[in-house]
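Yeah, one chain of the complex is gone here, protein chain that is, but the others are all in their spots.
Going in written order, the chains are labelled A and B, and every chain counts its residues from 1.
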Amino acid sequence: MANNVDALYIFLLVVSGMMTVAIFTMVLVFAVRYRKRPGQRAEQIDGSHALEITWSLIPFCIFMVFFAWGAIIFFQERKPPQDSAEVYTVAKQWMWKFEHMEGQREINELHVPIGRDVKMIMTSQDVIHSFFIPAFRIKQDVLPGRYTVAWFHATKAGTYHLFCAEYCGTMHSGMVGSVVVMEPKDYEAWMGGGGNQPLAVTGEKLFTELGCVTCHRSDTQGRGPNLVSIFGKLVLLEDGRTVVADENYIRESILQPGAKIVNGFKPIMPTFQGQISDEQLNALVAYVKSLSQAPSGQTGGRKMATATP
Amino acid sequence: MATAVLQSGERETYLNKEYGIKSWLLTVDHKRIALLYLVSITFFFFIGGFFALLIRLELLTPAGDLVQADTYNKLFTMHGQVMVFFFLIPAVPAVLGNFLIPIMIGARDLAFPRVNLLSWYLYIIGGALMLYTILNGGVDTGWTFYTPLSTEFLNTHVVTAGLAIFVAGFSSILTGLNFVVTTHRMRAPGMTWSRLPLFVWAHYATSIIQLLGTPVLAITLLLVVCERLFHLGIFNPALGGDPLLFQHLFWFYSHPAVYIMILPGMGIISEIVCCFSRKRIFGYTAMALALLGIAVVGFLVWAHHMFVAGISLYAAMIFSLLSYFVAVPSAIKVFNWTSTMYKGSITYQTPMLYAFGFIGLFTMGGLTGLFLASLGIDVHVTDTYFVVAHFHYIMVGGMVMAYLGGMHFWWPKISGRMYPEGWGRLAALLVFVGFNLTFFPQFILGYMGMPRRYWDYSHSPEFQILNVLSTAGATVLAVGYVLPMIYFLWSMRYGKPAPDNPWNAAGLEWMVPSPPPTFNFEEQPVVTWEAYNYDEIKEEVPVAQ
Partner (left out) sequence: MHNSPIATADQEAHQNPALLHHFATEEQQKDAASLGMWVFLATEIMFFGGMFCAYLVYRYWYFGDFGAGSQSLSVVLGGTNTAVLICSSLTVALAVRAAQLGQQKVIIICLILTMLLGLVFLGIKGVEYHDKFVEHHVPGPGFHFPGHVPGHPDIPINQRHAQIFFSLYFIMTGLHALHMIIGVGLFAFITYNAMRRRYGPDYYTPVEVAGLYWHFVDIIWIYLFPLLYLIDRSK
């Protein structure tokens, strides 16, 4: 991915360089060649439609190449692969908190294995931050109140800078960390030592403690929609809209249950706004997602989720 | 043509018609108001420049060792606010535009002289509020005021800074209003739209942006101020608001604002290039349409500042595409200026040197804009020094050089004196060299990954060498800026008295004395010639003194 970005950058550099040299050269050459000489007058030239059209169309076509190439890269950057390893991120003034699905927690350091797609699911506890790994050529703002996503695929072992790229107050320049890319076996070793509880299991415990399981049963008898296999599917709401059940939908349903009522259900779910932390929220989201994992680890395809009361 | 004469026998000019502080502070003469603005914007330019110098000094070393983190954050915030709102936006329109537009179209004054004076007073009130903010501890939101940082998480003078810019915004709106009505209604007989100098067209296009864009900034800042004062939640997610709504509203103005800054500069360059090539502009219609095109399309691209902010994939694609559209008219202008030089009869006075610099540096700045408009690249370089370098190339390499070029070009008309040509050329050279040394390394820094607004980069010492180069350039640039201040002031006393038309240039402003009388024209001119009628002007540019 980073290589694609660099390739486009070099292409842009070459074209821009050529254009810069061309303009500088023409200006210098004209300035010297057509300097004031005794007895010689300037030749008045009104313009040229042909030239105007030519030097509008040709740059425009080149610009469209810049646009298209950049858009393709962007499209890929915005579509994390289906089976990416997920890391939940909570940014706050002035540190990065990471939680792997297997339960490891890290602050300002992120360990990942080579050759694995890694998807960051990120939110902020306070102001807007931005998750920036220059070496991977990725950046994504991290917002309070919702999730944003970035993904990457590391190919070389090493330690790389992680910066916050959105000004966030006093220690904005201190909100730095490192991404440690490890050989797969080193990563296994690092992960194994700790005995952490997987994030989805933490979520499952919370699901019971907070009483979610009372209404969201895994049969059709619950007062709330059945959450098994719901993640990633289209949901029909009672006002006729359909939405995708993604991370933001789950998060919103917990914090503002009245915002989107599933068709056929009553708006009786209480809100948990202010009662759970961002980390607990992440765990619950991870748990709900885990309910949609097929045994091989793939999430199901998109189908209409019909809910029956 | 009768020339008014004072009792002393001197020819009456706008400068000697009346003396005394009241005659200046209560003037409605557009030329005096232009000078009032000149003094005020120069003052703020040096304040903003002083902040820049401190920033560059801090960045000499990786560690934050010159000032504290909070102080540094205030420095870059106020550098941006002062430079954008109190220098770049008003400078060319309020100084050169105010002075020249009525004369260029054959009018006695702008349509609304008293509104013009009100504009200046609003600028001063806004400036006073800004000074109050600076002297009472400053503000550290970044010039972009992103929420919820600015509304909930800072204890600095956000409200007074917001109000300062709010008031200054109305100064800008009223100037734009004056220019639009003046251009429509005050043109002398025979001065048709197609005979207008491109300087006037440029200000007309600029005024459209000022009129339609600035009110949106005004209401956005007002909402931020209300949010802070009354703990509302319009932009605060913790209270149900949306921080991205702030960004959309903010950039809806702030992107067109950059065209407010550059279009007048482009108008200046057209005047200078024509005069010092002794040729009419290549492609007058295309140049005028390009100005209007930039103004209109400039309103459609704001979210290219938000590609990684959390907007949808499809919104990002649309804004990227539109951003490439707006690049085309700018490219056309560069090609047309270059073509104007072709087969000209070129001399190298100071204004022309600044024009050369502008064409080169604006081209570079504009080309790097193409990098930023490309989504794949922008993800990597946004919020880094690459962006900082890009906009400084346009604003400093472009607009400030155009402004200085224009000041040198019209100084004889404004002051009645010639500036010392040798010093002028030296300063132009210093500005060009200093500028490139300051900002070119920042492109590289940005691609390497150095983020913006970083007080301390001790985690990345590899950034230091480029930062040192940049700071070295800044000191050269500073000298280049101080020199004109000194010799312009010197020239007011000791400079050679200027003839009506020291450059043998085309344009109505060169047909009135230097400096002009208060009412500009003894009799209203009737225009029968096209713009840039260098075919009819036999003389070349006089040899430099």
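Operating definition for what follows: contacts are C-beta pairs under 8 Å (C-beta built on N, C-alpha and C of every residue); 3 or more make two chains touch, one makes a residue touch a chain.
Predicted model, so just to flag it, every value in this text is computed and none were measured.
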| item | value |
| --- | --- |
| Identified contact with the non-displayed chain, of B:81, B:119 or B:220 | B:220 |
| Residue among B:239, B:444 or B:468 that touches the chain left out of view | B:239 |
| Touching residues (missing chain, whole complex) on chain A | 256, 258, 261, 266-268 |
| Residues of chain B in contact with the chain not shown | 1, 107-113, 115, 173, 177, 180-182, 184-186, 189, 211-216, 218-220, 222-223, 226, 230-234, 239-242, 245, 249, 252, 511, 519, 523-529 |
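Note that only the chains that are shown with their structure count from here on.
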| item | value |
| --- | --- |
| Inter-centroid spacing, chain B versus chain A (mean Cα positions, whole Å) | 36 |
| Residue ranges of chain A touching chain B (in the complex, touch as defined) | 4-5, 8-9, 12, 16, 19-20, 23-24, 26-27, 30-31, 34-37, 40-48, 51-52, 55-56, 59-60, 63-64, 66-67, 69-75, 77-78, 93, 126-128, 130, 132, 134-135, 137-141, 143-146, 148, 161, 163-174, 176 |
| Residues of chain B defined as touching chain A within the complex | 64, 69-70, 73, 140, 142, 146, 148-149, 152-154, 237-238, 243-244, 277-280, 282-286, 307-310, 313, 316-317, 320-321, 324, 327-328, 331-332, 334-336, 338-339, 341-348, 356, 359-360, 363-364, 367-368, 370-371, 373-380, 382-384, 447-449, 451-457, 459-460, 534-535, 540-541 |
